[in-house]
Each structure stands twice: as C-alpha cells, then as structure tokens.
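Apart from one protein chain that is not included, each protein chain of the complex appears where it belongs.
And then chain A:
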Amino acid sequence: MYLSGPQPYASFLNESNDASAGPVVYLGQDYPLEFQHMVHAHWRGFRAPPIYYKAGIYIAFCVLMCLNLFGNGLVLWIFSTSKSLRTPSNLLILNLAIFDLFMCTNMPHYLLNGALGYIVGGELGCDIYALNGGISGMGAAITNAFIAFDRYKTISNPIDGRLSYGQIIMCIIFTWLWATPFSVLPLFQIWGRYQPEGFLTTCTFDYLTNTDDNRLFVRTIFVWSYAIPMVMILCSYYKLFSHVRSHERMLAAQAQKMNVKSLAANANTDSMSVELRIAKAALIIYMLFVLAWTPYSVVALIGCFGEQQLITPFISMLPMLACKSVSCLDPWVYATSHPKYRLELERRLPWLGIREKQHTSSSGGGGGESIASVSGDTLAMSVQN
C-alpha cells in the first residue's frame, strides 16, 4: 500500500539526526496545546514524518474508503433486496458487510485528521475513532469465524445441517456482544485506554504503557480478538476440508458399485477437484484474516513486551492500513465468490461486466427447469399398427 519502502527505522531515531536538515521537528511538537497531554511519550522521540509519507497514507485511505463504500454498499443493497439470496447463512455475510461499513465511518474522520495533523474532537474524537475501530474490527473477526462455522455445518450436513434463522440471529447478536467488552472497557478507562498512535492522527488502544495492568489488557485483547477467532476459523475449515475429502471418497465408492467411473459435480465439469477448490477458498479466507490482524497483533505485542523503539510512527500506521484494506476485500472474497450474488449483479448492474456461466438454466443436469420444459414437450402421437 505504501508508495515507497519504509526507511530504516534508525533514520527516525533522534540519535541519528543529520545536522544539515535544518531545525528538527519532533512528532507531537506541532500538536495543538490543548491535546498535548494525549500524546504518549514514546512518540515524542521520533521526528515528524515527511510529508510524502503522510500524503501516501492519505491517498491510500481515500482509495480504501471508496472501495469499501462501493463493495460493502453493493453487498448490503443486493443481499437485502434479492429474494434468491435470502438464506440464513447470507445474514452473516450481511453482518460482515455492516461491520465493514461501520469501520468505514472512521475514514472521513481520518481524512480530516490527516489534513489537519491532529485528532479532531480531542479526547472525545479519539475515543469515538478507537471505539468504532474496535467494535468493527473485533466484530468482523468473530463474524469471519461464524461464517466458517456455518459453512462447516452446511457442507457437512447439507440436508438439514444448516443453521436456522433463529440460530443465525443468535450468532449475529453474539458477534456484537463479543465486540463490546474490549471496546467499551478502554472507553471508560476501566481497563486500558484509547490514545493517538502513529502519526498521531489515528487512535487505538494503548499498547505502549508498561504497567502490569495494561500488559494484561493487551494480552487479553490479543487472545480475544485474534487467537480465538483464528482458532475457530482454522478448526472449521480444517473439518470442512476433511469432511469433503471423505465424502468424495464415499461417493466414488458408491459409484463403483454401479460400475460408474465418471463422477462429475455438474454437467460442465471443472478441471479442479472439489478438494482443491475448497482448500483454495479456505486458504484465501484464512490468509485474509491473517493479513488483517497479524500486523496489529505484532505491533501491539512488541509495544507491550518487546523493543518499543521498533515501533516507529510509520510502522504503527501499517496495521491500520491492513485491517482497513481487508474490510474492502471482504465483500469480494465472501460475496463475489457467491454464484447467486454474481448472477444478481450481472442482472442488475450489467455495466460491471460480470459474466456468470449460465450452467443453472440450460445444462442437461435435469432439474426444475428441465422438468418444466419436459412436461411442456410431452405429447401423444398415435402410431397405426
């Protein structure tokens, strides 16, 4: 996402100023006086980032905001208005889009902050920013986990295994409850607190203060919002994969009983085997999760337990970018891989140029379509003997 590679962190350290660069401006120096107390001492040790770093991230945010609004807005619109997409499982995808859009509410705020160089709204603004980020981030993570679980349930027992509307709604309520505690506790400074980070234009929970209390907080939030959803996702997709594999074998054995060798999933067979397709899809989703949340976890853990000097303002901006960009990718990974959604998109927005193969209607696989047409074709003719 960044335009130029990060400079070696040493160049940001105050020890390595080169004298020729004129008066040294440290980060936080030009912060408004009334907000000065919000800046953590850690950041004051770094020079103010050069303008092209700020501009690069600023532009990246602009692009991400557009992508996010477009992708998730489309998901929200299509999934909530088309009948063919009204299934319990799709409610989870809707929920994810809502969380992602929720994350997007921060972006205009950031664009304002980035332009002005400080957090608009002071402490209140900082709290709102971090609260939005916390709820949407943790909510999206746990929603990912529930989507994985629901897919496992559906695929392992396609006849009646899928979660019902009631269960899915319980899951959705649970995702919101899951996102609440660790975003509300720092808000009221009961446990942890929110503070500006990076270029001091974004806010998140405090991972720099070295008290036992705060370290425990960082550790807990790490387990809560990263480790647990990650384990759930891994387990679900692993079980799903092994189920599909054994199921394929079972069907092949059954086909053997009838002396059938060809076992096609559909009339127009893909060259890829089902297992491979599943593995690929699961891996993409898993990598997406890793991409979204590992940078944050690493930065937070380093800030709390490791070499704090490693966390330069620029480095600490990257996790922000990572999870914001994943909120833009979510709709493409979850929704766009949905065949019915693609069909619906093709129908409603032909200018998007999506061409879904029409295997549902015209293939010879038989089914509703062909039953209807077959009964139309049925006719009697008499043969004279």
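Here is the rule we use: a contact is a pair of C-beta atoms (placed from the backbone, for glycine too) under 8 Å apart; a residue touches a chain by one contact, two chains touch by 3 or more; residues count from 1.
Everything that follows uses one rule, which is that contacts and distances are computed from a predicted model.
Enquirer: Name the chain not shown, per its UniProt record: "Proteasome subunit beta", "Translation initiation factor 3 subunit 3", "Phosrestin-1" or "Ubiquitin-related modifier 1 homolog"?
Expert: From the choices "Proteasome subunit beta", "Translation initiation factor 3 subunit 3", "Phosrestin-1" or "Ubiquitin-related modifier 1 homolog", the unshown chain carries the UniProt name "Phosrestin-1".
Enquirer: Taking the full complex into account, find the residue in A:Pro50, A:Pro158 or A:Gly306 that is in contact with the omitted chain.
Expert: In the complete complex, the chain left out is touched by residue A:Pro158.
Enquirer: Pick out which of A:Met38, A:Ile128, A:Ala179 or A:Ile278 touches the chain that's been left out of the picture.
Expert: Touching the chain that is not displayed is residue A:Ile278.
Enquirer: Which listed residue (A:Gln29, A:Gln167, A:Asn210 or A:Ser337) would be found touching the missing chain in the intact complex?
Expert: Of these options, the touching residue for the absent chain is A:Ser337.
Enquirer: Provide the residue numbers of chain A that touch the chain removed from this figure.
Expert: Residues touching the hidden chain, for chain A, are 84-85, 87, 89, 151, 154-155, 157-160, 162, 244, 247, 250-251, 254-255, 257-260, 262-268, 270, 274, 277-278, 280-282, 337-340, 360, 362-371, 374-385.
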